Structure formats: structure tokens, C-alpha cells
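Here is the structure we will look at.
With one protein chain removed, the remaining protein chains of the complex are shown where they sit.
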Amino acid sequence: MIAAFIHRAVMQGVPLLFGATGEIVTEKSGNLNLGIPGVMYVGGISGVIGAFLYENSLADKSQANGFLAIMIPLVCCLLGSLLMGLIYSFLTTTLRANQNVTGLAITTFGVGLGNFFGGSLIKIVGADVPSITLSTTSKFFSASLPFADNLGWFGEIFLSYGFLAYLAVVIAIVTSLFLKKTRTGLNLRAVGENPATADAGGISVTKYKYLATCIGSMIAGMGGLYYVMDYVSGVWSNDGFGDRGWLAIALVIFTVWKPNFAIIGSILFGGLYIVHNYLNQFFPAIPVNMSTQELIKMAPYVVTVLVLIINSMRKKRENQPPEALGLPYFREDR
Amino acid sequence: MDNNIAVSLRHITKAFGSKVVANKDVSMDIHEGEILALLGENGSGKTTLMNMLSGIYRQDSGQIYVHGSEVHITSPKDAYDLGIGMIHQHFKLVDVFTATENVALGMDKKTTGSYKDLTKAITEICDRYGFDIDPKQKVYNMTVSQKQTLEIVKTLYRGANILILDEPTAVLTPQETDKLFAVLRNMKADGKSIIIITHKLNEVLAISDRVAILRKGEYIGDVLTSEATVQSLTEMMVGQKVELDIERPEVEDKQLRLTVDHLTCLDKYGVTALDDVSLEAYGGEILGIAGISGSGQKQLLEAIAGLQAAEAGASIQYINPDTGKREELIGKSVTQIKKLGVALSFVPEDRLGMGLVGAMGMADNMMLRSYKKGRSMFTDRKAPRELALKVKEELEVVTPGIQTPVRRLSGGNVQKVLVGREIASDPTVLMAAYAVRGLDINTSYTIYHLLNEEKKKGTAVIYVGEDLDVLLALCDRIAVLCDGKLNGIVDGRTATKEEVGELMTHLKGKEATA
Partner (left out) sequence: MAANTKETGKEPLFHIVKRTDLPMWKSWLIRIGAVVASLIICAVIIILLTGDNPIQIYGTMVKGAVGSPRRIWALLQGVAMLLCIALAVTPAFKMRFWNIGAEGQVLMGGLGATACMILFGKTLPAPLVLVLVIVVSIICGAVWGLIPAIFKAFWNTNETLFTLMMNYIAIQIVSYFTYIWSSNKGNNVINTINVDTHAGWLELPPSIDKYGYMLNVIIVGALTVLMYFYLKYSKQGYEISVVGESENTAKYAGINVKKVIIRTMIISGALCGVAGMLLVSGTDHTITPNTAGGRGFTAIMVSWLAKFNPLFMVLTSLLIVFMQKGAQEISTVFGLNNSFSDIITGIIIFFIIGSEFFINYSIKFRAKEVEAK
């Protein structure tokens, strides 16, 4: 049962991990992209559209090719999120628009886009329920590792996920190493800390901001893809993704901008998100009703606020947000 | 002297907005293996000119040649590629990075090798020129001097053979300055060209081979240091010897207005900026404060104004002209001081960043220090508007209207607005910091005149200035600060420029430093 809980917590955590890793990369360039929730929606719906087109092009759904079934939605998802990242970068970096306003507009736009196309697809298939099911492609996304079923709790906790879950962990680790060990990572951090210094050091601030934001958006977008194609088994329903995008931003603060912490953090947040379903099983003595669940769901945000407060009080330099976070950069500013 | 030309600037012009021309048709050369001092008053366009060489700004017109071929420096990276490195006044360092990481910024791993190689290379540079920094130390733990050293190491590591230092000594102690100069000589011996931007004549004479002078954005000319004197340089810097015709009215009835006792203050880095200073200011006189910039002038004025905390044991007392009552100002806020009935006006150095709100018009700025007056929840709009119109007319402020944001006005007009407001409140103590910096001659005279008028009214005027001629012509007494200490008070009528200059640079009872 604990294994089942951890299993569900990881499943919940993966979209958050994608979102948080993407946002960390973005924020390290000094861009506070509050459009991440919108980007994740677009990532999800782009994947759905890709999968939908692919499934509809098949005469016989049992003949689906695994490679195409994965690649088409994945590429669609990456392109969709890339587009959102480009809009954000163009407005904030090239046109130096206010980051908060732009980000919130991206979220409005992205969630709208997701629900619009989602709703349109639902209408096209004329389903009775307000959702669209893409079980054929989803099957390929959620296929777990071999032996997962034979290894008991070990298999359930470690091997029972779709490939995107492992990809999320790999990306988080790679990002962490990238930021810590490579020169490009060092340059990126410098851009977010002090763009004038980075600029004087010969780093193209504009290029780094664009790349970090776009790559960050693509990583975050995969969180949306994982959610629809794996977590809910290919069933898109409008607003189904909920507030996970904001939770991902909370996770960034909670992990003090460290992607490797985010791996554990995402599972913790994922666990808190669903723990109410298990509390009755774990502690039959303590009755947990529906209302208490809502308070438990509050925990990630409260914990995040506490982390934010404690870090601002301790003033440890390494745990602060990137110093130029949210500020536009113009070289000739005096 | 080696006459190989490293950099040539030809007809460089740069303007900010439509109003401020920072550099106008500047042409000059920098030779290989020389230390060139770029001399000019504040606001003469030295830094802007060098920023174009280092890729921060882009000239509006004109050409730059490096080793004979024309180059387009569009970014700092271009400058580095050409071997040009600049050490800015505000250091370009990332605080949360170590020294090594800062050096590695923007550099390819192929060129630098691993961090270990890099650390070794840094240590080598340090040994070669006599620097002392720890490559593993985080920048936020470093002193100002260490940060500057790191900047120089960074530039050297990048293979710069043309180094530009912007006012490098402004933040250094005399000992640190000596060390820096020794290093610069080492680098020159190594064949590097060094440009140091400064307005301090004693440093120019101490370190440079040649001096190039800018005045109001224009290139005036150059002179070999060996052939230059303080007088000749001053002349080039300020233009042909202007007979300063500043009046100095005599006021008979001088009354003690303000006493400062044992005032010690720390700057924002926690370094002692003002060290046990005691002085008195009288109504009906102008007390000048002289000293090289950063000698504690700012802290002195701000401590009196209630903006700067003082260390224990200090006392600042105000003597009320009507009642004769003494009021202690230490430990009181701006508002509390005002409530005591202390009529104190303060023209701060940073006009738009402290004295005025740039985005507001003249009218709204007029009430910055008096808006709290009266019980009403709303501000009185009429009085400030009238005052604004009065100031505009009397001081001939050039502005499209009193609602035009003051940020859009030229420097001289901004200062008129600020001084006009401060004087309008009928102060008994008026403090002005660098009140004529960057202003043209006419406006400067207007300001001197205003200060004299206040003096005649019996106001105690404290005037912080940098131009010794002006200080000597305007002030009744001059208190000279050196390294945060009061190094002497001289009579403005009898003291000589040399005397004051000596007090500014050499702390009494100590060995000469340079």
C-alpha cells in the first residue's frame, strides 16, 4: 500500500518536476515566466492534437506504430511550448515588456488555447462526455518498464512508469549538472544574477534569455504532455490540468532554484496532493473527510511560503532568487 | 616614448536623448606601453568615451581604429577580442560566484581549461604583478579593493593589452592606491597600454606618462606629464583661467547655529567613512567642506540631516535662533528633526535619485519636503504650484511647464528646481553638496548668488565642493576632510590653493603617502 502511494505520488510529481525544471532554467536567465501554467496547457493540448491527428490517420488503430505514436505528439508538444516561449521572450527580452504582465497574459492565452482546442476536438468527435480519449497513443506513453509487475514493491516504486517520467528525472539531473558544472551554465546563471556583468564578459544576454526561456518552456510543456498522455491515460478534459502549473512555480521556490532537489520535492508535493486518499488507509483511527483534504492540498503552498520567508531572513546569498529576476536589461541604461 | 599607436579615436560623437551631448567630435590616440591619464571634471564625458571603446555604448558617429585598422565595437565581447578591457567604477562581478568563476565568465572551456587550470593561471598572474586574491573566495565576501583587484586580474587573464580604469582610486585607501599604482607600473613595463580616468591632479602627476584632457565632452589636447604642472593641467581642465568673480559679502553678526562633536559614521559596507569629526557652523557664514571625493562628505551631511546613523559618543546640536535652545539631532529621524523646529535644508549630491522625484513635475517636487503640512488628508496643491511658478521665474528654469517631469530637464535646470525648493523653505541651516557639479558657468553663478543671499539672511550655509578656486572664493571658512578625518579648518580669505590641496591629500602627523 505504501508502494502504491509512492507510485501515485511520483505520477503526480512528474508534471511538477517538468514544470519546475523548465521554470528554473528560465528563471536562471532572469526571466520570471509566470506563463508556465499556460505553457504546460499548450504543451498538453499540442500533444493531444498530434495524437489525435495520428490516430485518425490510422485505418486500424491496432496497427499503430510505437515510434510514430510517441514522436508525433512529442514533437507537437515541443513545438507548441516553444512557440509560447518565443512569444514570452520576444515581448520581454526584445520589446522589454513587463515580465509579470506578459507572463500572466501567456497563462490566460495558453489555458484559453488549451481549452479551446480541447473543446473543439471534443466537438469534432461528438463524444457524450466532455472529454476526448486517445487510448491508442496513450498506451505507448504509459508503457512501464519490463519486469515491473514481477518485482513486487520494488517494481511498483521504481519501474512502473512511462518513459516520460524517467525522462523528467534525467532532465532534472542533467539540468542540475549543466548549471553547476558547465561554462554555459555558469554564463546562464551570470545572466540571471547580473546581466550587465555577463554582457561586459562577452556573453550575449539576449541569446541566453531567449534560449533559456524557450528550452525551459519546452521542458515545462512536456509536463503537460505527460499529464494527458500518461497520467490520465490520454483523456483530455478541459481544465483537467488544474493548478499544477502554479504548483510547479511553487516547487521552484521550495527547492531554492535547484533542479536536483526538485526531483525529491516533486514527489513530496505530488504526495501531498494525493495523501488524503491514503490517510484513511494509513491511519484508520483518524477520520479524514473531504474537507480536510483541501487543507492538506494547501500544504505545498504553505511550505513554499515558509521557505521563501526563511530564506529571506537568513539572507544566505546562495539561496536567494536570481538577483536580476523580473528585471528587463538594456545595456545603455544609466 | 614608444610611439606605436594602439588605439585611435576619430571624430567620436555620442548623445543621450536629444539634450545631453556627452562627447562631441573627439579624436585622440593611445600609445602602446604608456599610462595615459584621461583628465576632466565630472561630467566632461570621460567615462562615456571609454564606454564606447569597451563596447558598452555605441557612438552616434565617428570611427575607432585599433592597431591601425578600423573596428566596430558593438559589444563588450568585441572589445575583449581586440584586447581592450575596462574596469568600471561599479564593478562588473557576480556576487554569488567565486573569483575563479568570475574570471571564467563568458569564456570557452577550450581556452581556459578546467577550473583547476584557471585557478593556476590566476595565481600566476597574481604572482607576476603582485596581486593578492584568493581564487576560491566568493565575491560577496571581498573588500572593495579585492573586488577591484579581481577585475584587473580578469581583464589581464583575458589577454587585454589595453586597460581602462575608471576612477580606480575613488574607493581605495591611500595604501591601496599605492599598491595599485605599483601594479600599474608593472603592467606598463610589460608593454601594456593603460588609461586611467580621473579628475584628481595629484594622481595624474604621480602615475601617468601623458595626460589627455576632456572638457564638456570635447577633446582639449594632451601634454606629457613630465612637462605638466598642477596649474597647467587645471587650466586645460577648466578652460582658460577664469577670473572667479564670486562675491563674498561680510556678515558681522555671526551666531553659532550647529555643532558637530566626535562624529563617527560607517558607510554602507561597514567601513569607517567619517572618523571623529568635530566642527561648528555659524549663521551668516558659508562653511566650505573640501576633500577628495568619498572622504566622508556624504556621511557628514546625511548625519546632520538625520539620514545617517552615527556611532556612539557623537553629538550634533542645533541652536535655535529664536529661543537659543539646543536640540540634539543624533538618533532622530528626518520627521522628528523637522518637528523640533529645526529649519534645515539639504541639497543632496544625487539630485534625481534623492533630492527630487524624476517622474514628477516641478509642482509636485516642490512639496516633497513639506507635503505633510496641515491636518488635511489631502495635499495642498496651490502653494506648491505657486512656488513652482515662482522658482521657475526667479531662477529662470527652462521647462515646458511645471507639470513636465523634472527628469526631462537639463542638469542645470534640475539643480535650480532643487536649490529653489530648499531655499524657499526659509532655512536656518542650508547644506549643499556639489551644488554646481555639471552646471554651466551662468547657472553656477546663479547658485553662488543664492547661497550668498542665504548667508546674508543669517543662514548657516555648509557647502561641499570639489573646485578649490570656488571654495576659496566663496567660503568664509573651509573644513578639509582627508580619509574621513577633519584635517584642518582654514580661513577662505587667507588660505592658498596649495595649502588646501596639501590638507586634502596628506593627513597631518603622518608620513606623506604618495
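A and B label the chains in the order they appear, each numbered from 1.
Everything below uses one rule, namely that contacts are C-beta pairs under 8 Å (C-beta built on N, C-alpha and C of every residue); 3 or more make two chains touch, one makes a residue touch a chain.
Computed from a predicted structure; not experimentally measured.
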Could you tell which one of B:368, B:383 or B:489 touches the chain left off the display? B:368
Any idea which of B:233, B:356, B:402 or B:447 touches the chain not displayed? B:356
If the hidden chain were put back, which residues of subunit A would touch it? 32, 34, 87, 90-91, 94-98, 100-102, 104-120, 123, 238, 243, 246-247, 249-250, 253, 289-292, 294-295, 297-298, 301-302, 304-305, 308-309, 312-313, 321, 325-326, 330, 332-333
In terms of residues, what is the contact footprint of the unshown chain on subunit B? 17-18, 58, 66-75, 78, 81-83, 159, 161, 305-307, 333-335, 338, 346, 348, 350, 353-360, 364, 367-369, 371-372, 376-379, 381, 407-408
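The rule is short, and it goes like this: only the chains that are shown with their structure count from here on.
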Between the Cα centroids of subunit A and subunit B the separation in whole angstrom comes to 49
Would you mind writing out the residues of subunit A in touch with subunit B in their complex? 182-183, 186-187, 189-190, 193-194, 196-204, 317-318, 320, 323, 331-332, 334
Contacts from subunit B onto subunit A in the complex sit at residues 16, 54, 56-58, 75-77, 80-81, 86, 88, 92-97, 101, 104-109, 112, 138, 140
